[in-house]
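Complex shown without one protein chain; remaining protein chains in place.
The letters A, B and C name the chains in turn, as written, and every chain counts its residues from 1.
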Amino acid sequence: MTIKEIQEQIITEFGNFDDWMDRYNHLIDMGKSCPLIDEKYKTKSFLISGCQSRVWLHASMSDGEIIFTADSDAVITKGIVNLLIRVFSKQPADDIIAADIAFIDEIGLNEHLSPTRSNGLMSMIKQMKLYALAFKTKAANQ
Amino acid sequence: MTIKEIQEQIITEFGNFDDWMDRYNHLIDMGKSCPLIDEKYKTKSFLISGCQSRVWLHASMSDGEIIFTADSDAVITKGIVNLLIRVFSKQPADDIIAADIAFIDEIGLNEHLSPTRSNGLMSMIKQMKLYALAFKTKAANQ
Amino acid sequence: MSFDIQKIRSDFPILNRKVYGKPLVYFDNAATTQKPRAVIDRITDYYTNENCNIHRGVHHLSQAATTAFEDTREQIARFINASKKEEIIITKGTTESINLIASSFGRDILQKGDEVLITAMEHHSNLVPWQMLCFEKEASLRVVPFNDKGEIEMSAYKDHINDKTRIIALAHVSNTLGTINPVKEMIQYAHGKNVPVLIDGAQALSHLKVDVSDLDCDFYCFSGHKAYGPMGVGVLYAKEKHLEAMPPYQTGGEMVESVSFFETTFNVLPFKFEAGTPNVEAVLGMGAAIKYLEETGMESIEDYEDDLLAYGTQKLKKIEGVQLYGTACKKTGVLSFLIDNIHPYDAGTIIDKFSIAVRTGHHCAQPVMDRFGIPGTIRASFAMYNTKEEIDQLVEAIHQVKKMFG
Partner (left out) sequence: MSFDIQKIRSDFPILNRKVYGKPLVYFDNAATTQKPRAVIDRITDYYTNENCNIHRGVHHLSQAATTAFEDTREQIARFINASKKEEIIITKGTTESINLIASSFGRDILQKGDEVLITAMEHHSNLVPWQMLCFEKEASLRVVPFNDKGEIEMSAYKDHINDKTRIIALAHVSNTLGTINPVKEMIQYAHGKNVPVLIDGAQALSHLKVDVSDLDCDFYCFSGHKAYGPMGVGVLYAKEKHLEAMPPYQTGGEMVESVSFFETTFNVLPFKFEAGTPNVEAVLGMGAAIKYLEETGMESIEDYEDDLLAYGTQKLKKIEGVQLYGTACKKTGVLSFLIDNIHPYDAGTIIDKFSIAVRTGHHCAQPVMDRFGIPGTIRASFAMYNTKEEIDQLVEAIHQVKKMFG
């Protein structure tokens, strides 16, 4: 599926919920699923620091697609991290660089992406795009 | 005349004026009258510094009464200085220390005595009372 | 009782507002308090009728604004029982007041090898300026620990004072734990050793009667915005002898007496420490806030808030899995807690959805978190307009949080 298709899938998925509590319960469920990142990457060099919750992000390249894994110490943040991985991982670099993440707004979680929220999510998205750019540049130079 | 009587006299004098302009014209007239202080005292040590207009004050003791002379570089300030000299000069130290200067308020010039006015007048009154106190202490010690 | 909570609530316009369709419950008072109408109106009036730059103007507006400003300085001096208004320096807040002292006083008295003493419960604003100063001067920062309840023990305090101690800086009330420190005793002991004491009163002023003469502190700092006043204004109270001896901090504007390119002489106190156009608006607003506090009565406020704290503490203790941080015998209305192993960010996000404003995180007191080995807490801090019903709503929300993350 393309980034766009996955986003639409998620929007449909969240469309089933009537109120914020169901939405958050779903998010929490996703947040509780087992860690998405190899424990050995949960170190300072992979840490994206928000002052309240922390996010670890790892990226690798395989067959022209970028594989992201990530985790967070707060469950809600982790739920959103999970969604972002679903959208961005295993996609070509160019698509990641070009993508917008409007779905977060549409499913009513935009507040968590506010640059003032300091939960590390905004920086995580920035970082994902930077990785994509870096892998692309590297590939082009080879 | 006592300090109180002179104050009453001044109040009557100013009572003749209907509006601020007449009052100020009278004050300016008083301000324009020849300098009240010996030029040799117009030096830094006799200066009471307000940041906008400056006041020089000199005090001496003669026959149990304190003689004040003073001057200012602004005419309105000088007019008020003149009034204060009229009230306080040639009076016994105790009377000066005890006196209040309500007349300034009653003739509508109170604004010039505001501690925030920085024309040196407030400090002048304080300084006059300090001189009175100093002369009194000196006399008592003799 | 003279304390009419309904009347008080009606004095605070923001309490009428809704968040997510329900009435706002505001429990973030240690961060900043809401403002009574009297304060808002004072500001509006000022800009509508009186606005002017003060000092040195001879025209009517400037005279009137200067008088109002200086009268408020006197009002502040009376409120905290300073001996004269020249000891009240207007700053932009507690942080600036402390920086001023660290920079002007601290730089003057501190030498290589000397010590500065703080406590382990200080807000970053009463920690980092001293740390930087010690770094600059090659002095050491010493820290009095607190016990499990969040109390400084006098014996520990005394042990940390020695003949190298040059200044002690400590919170009157901890913003994270609510602890009211025995500052009077602590100051007395320090003075016995000839050490001056700065009190960070940011969290005290709206909750307790503060009397700087009785405390005999050398410096006392607070912010208007944490005591029902406007943002952008704070106070540094300092004993006159210190202010006279200290060099100025910022320079320019009214704080100079005369200037040439070769030399500058500084203005008298308090102006020597007030560079630039002062925030007249906020000072007058703070005056209105102090009037409001006085009319309501500090004792009534203290009694009412004590009652809220007792109620809240008892309710929270009953919830299984809730862990309270800060259980000192003498406390203001601050409840710092965690729920089970739930991350404070998660809990705060859900509590917010119940229209309740609590703060989560380290509350600018990271060392307190390190002491307990936790990433942060959820903090509910009370003001005079809070109610037991609101606490019940918080309890309800906590149960929901437990359910959702259980």
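Throughout what follows, a contact is a pair of C-beta atoms (placed from the backbone, for glycine too) under 8 Å apart; a residue touches a chain by one contact, two chains touch by 3 or more.
From a predicted model like this one, the values you see are computed outputs, not experimental measurements.
A.B. asks: When the whole complex is taken into account, which chains on show are touched by the absent chain?
C.D. replies: A, B, C
A.B. asks: Of the listed residues C:5, C:109, C:156 or C:275, which contacts the missing chain in the full complex?
C.D. replies: C:275
A.B. asks: Out of C:254, C:305 or C:390, which touches the unshown chain?
C.D. replies: C:254
A.B. asks: Which of C:7, C:59, C:112 or C:318 sits in contact with the chain that's absent?
C.D. replies: C:59
A.B. asks: Among the options C:72, C:125, C:313 or C:336, which residue touches the chain absent from this view?
C.D. replies: Of these options, the touching residue for the absent chain is C:125.
A.B. asks: Considering the whole complex, not just the chains shown, which residues of chain B touch the missing one?
C.D. replies: On the side of chain B, residues 20-21, 24-25, 28, 51-53, 73-77, 112, 119 touch the unshown chain.
A.B. asks: Provide the residue numbers of chain A that touch the chain removed from this figure.
C.D. replies: 49, 51-52, 111, 114-119
A.B. asks: In the complete complex, which positions of chain C touch the hidden chain?
C.D. replies: Contacting residues on chain C, toward the hidden partner: 13-14, 17, 19-20, 24, 26, 28, 31-32, 34-35, 39-40, 43-44, 47-53, 56-62, 92-96, 98-99, 123-129, 131-132, 141, 143, 223, 225, 230-233, 250-254, 256, 258-261, 264, 275-282, 345, 348-349, 351-352, 355-361, 364, 366-367, 370.
We adopt the following convention: only the chains that are shown with their structure count from here on.
A.B. asks: Testing understanding: with touching defined as stated, what is the shape of the graph linking the protein chains, line, ring, star, complete or other?
C.D. replies: Chain contacts: open path, no cycle.
A.B. asks: With respect to inter-chain C-beta contacts, which pair, A-C or B-C, contains the greater number?
C.D. replies: A-C
A.B. asks: So what's the Cα centroid distance for chain A and chain B, whole Å?
C.D. replies: Centre separation, chain A to chain B: 79 Å.
A.B. asks: Distance between chain A and chain C based on Cα centroids, please, to the nearest Å.
C.D. replies: A distance of 39 Å separates the two centres.
A.B. asks: Can you work out the whole-Å distance between the CA centroids of chain B and chain C?
C.D. replies: 46
A.B. asks: Considering chain C alone, which of its residues make contact with at least two other chains?
C.D. replies: none
A.B. asks: Please list all residues of chain A that touch 2 or more other chains.
C.D. replies: Within chain A, no residue contacts more than one other chain.
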